[in-house]
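Left out: one protein chain. Kept in place: all the others.
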Amino acid sequence: MEPSTLSLAIESLVKVVFVVGLVMGGVTYMTWVERRVAGIVQDRLGPNRVGPAGLLQPIADGIKFLFKEDVVPPHVYKPLYILAPALSFVPSLVGTAVIPFGDSLHLFGRDIALRVADLNVGILFIFAMSAMGVYGIALAGWSSNNKYSLMGGLRSSAQLISYELAMGLSVVGVLMAAGSLRLNEIVAAQGEFRWNLWYQPLGALVFLVAAFAETNRAPFDLPECESELVAGYHTEYSSMKFAMFMMAEYANMITASALMVTLFFGGWQVPGLARLSLPPLAVSLVQVAAFLLKTGFFLFLYVWVRWTLPRFRFDQLMGLGWKALLPLAVLNIFWTSWAILSGWL
Amino acid sequence: MSSQMLVVNGIAFVAIFSALMVVFHRNPMMSVVFLIVNLICIALFFLLLQAQFLFAIQIIIYAGAIMVLFVFVVMLLNLRQEEKLHPTWKIQRILAFLGGPLLVGALWTALWHRSPSSEGFPGSFVSGFGSTEDMGRLLFSDYLFQFEAASVLLVVAMIGAVILARRKES
Partner (left out) sequence: MMTSFLPLVAAVLFSIGAVGVLVRRNAIVILMCIELMLNAVNLTFASYSYELRSMTGHIFIFFVMTVAAAEAAVGLGIVIAVFRKRQSADVDEMNLMKW
């Protein structure tokens, strides 16, 4: 292998390990964040016994899941039953490959772009991966050969594909403003102060609500709560397969938060950083830290909203997606086109 | 064999295998899953053929929306293991199995005998070939009428599908 290919391979490998490690670590510790914040919201302590402030609780939970008996009921359709959790988890993980977590870094004499892959259809790739994520749930519901799983899977898939539309349309405004589909160009076009949030607040709101619905979270978690109340698409799953569904949900949350930050909140931009004239390595580190902080804020927002708002009924949920968010997203497109044509943007 | 041809052969193998499984698997849901695999292989071919916009669109629309439609219908009709593949050896089936390879042969012959376009035809690619900007520019300038006609078609199909699948209140 020529040296340049080899160094490219090593660079990509390091980036992949970093991003996957970050996402998996995030998934694990989101369970801790969820339970602690739930405790704060409900005026009680969350888990605080296992390790300092309960920080080893996710590890204990992981060990518990590993040791649980993996029951495969006899009536399920085994190939799809076993495939479904993986099908749910992999697209969300792959979607983080195109998200830029920093500007380019100069190390070892080469320019390292701080994202795993630079597709020129970057944002479409993320939509493609979220479209593939529907299958994990639909196939889990069907393969369980169980009335409740079927209905839960059907409802959840219907919810996911309905909100995909609103999410896609709300991003069109961002694409118009940035003039490109590449995520790092979208971030660069936002500059340090001209975040898309200020110019397209409606689009940001529609995207936020649609992202909540796409990840089956917060007030839109009817498929999930069905599993608390009656059943749901993961009723026949136990042990690590069930844990994989939960991990898939958190990984989806992380991807959606990172995307929200990239599209509307300036990504890795830090307002006022250019004026400080720090050395480039420090600038990159500050930008990466800013990106992680902003994503962390949105993850906290996810948990906060979940434990504050009551959940929607299914017909209210579908009505919101089709009758409210879709027209609002189209309105946002009109607003953005007017703003661009009048030279404002 | 160069690494690109290795990748192309690998994807082609998966595509043909999944197409065979679509046709010959008894369970309709597995046929759907294998068709999804096939569509993703086609999308990867698009990526290799410098059609990046079509790669994304193929996965979003074909593998991500049309196939979800199929999954819903199979779930709603609750079709399980069904249909022994050959309960009646009708003459149509025998002729179909014989005609398949014949069709492949005919198509291959047609492809071999097409008028040769020399390998040095237009030459290198315009930058931005297959990109979204190029597609958008063409769709809104040269092919505007077709684009608008396609949107009318989609509205008609939407209305038709809703009417067909609606429960008749009686």
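Side notes on the structure shown:
A and B label the chains in the order they appear, each numbered from 1.
One rule holds for everything that comes next: contacts are C-beta pairs under 8 Å (C-beta built on N, C-alpha and C of every residue); 3 or more make two chains touch, one makes a residue touch a chain.
Just so it is clear, the model here is predicted, and its values are computed rather than measured.
Here the chain not displayed is in touch, across the complete complex, with B. The omitted chain makes contact with chain B at the following residues, 4-5, 8-9, 12, 15-16, 19-20, 22-23, 28, 31-32, 35, 38-39, 42, 45-46, 48-51, 53-54, 57-58, 61-62, 65-66, 69-70, 73-74, 76-77, 79, 82-83, 85, 92-93, 95-97, 99-101, 103-104, 107-108, 111, 117, 121-123, 125-126, 129-130, 134-135, 138-139, 143, 146, 150, 153-154, 156-158, 160-165, 167.
Going forward, only the chains that are shown with their structure count from here on.
With centres set at the average Cα position, the gap from chain A to chain B is 29 Å.
By the touch rule above, chain B contacts chain A in their complex via residues 27, 29-30, 33, 36, 52-53, 55-57, 59-60, 63-65, 67-68, 71-72, 74-76, 78, 131-132.
Residue ranges on chain A touching chain B, taken from their complex, read 77, 79-80, 83, 119-121, 124-125, 127-128, 131-132, 134-135, 138-139, 141-143, 150, 153-154, 157-158, 161, 181.
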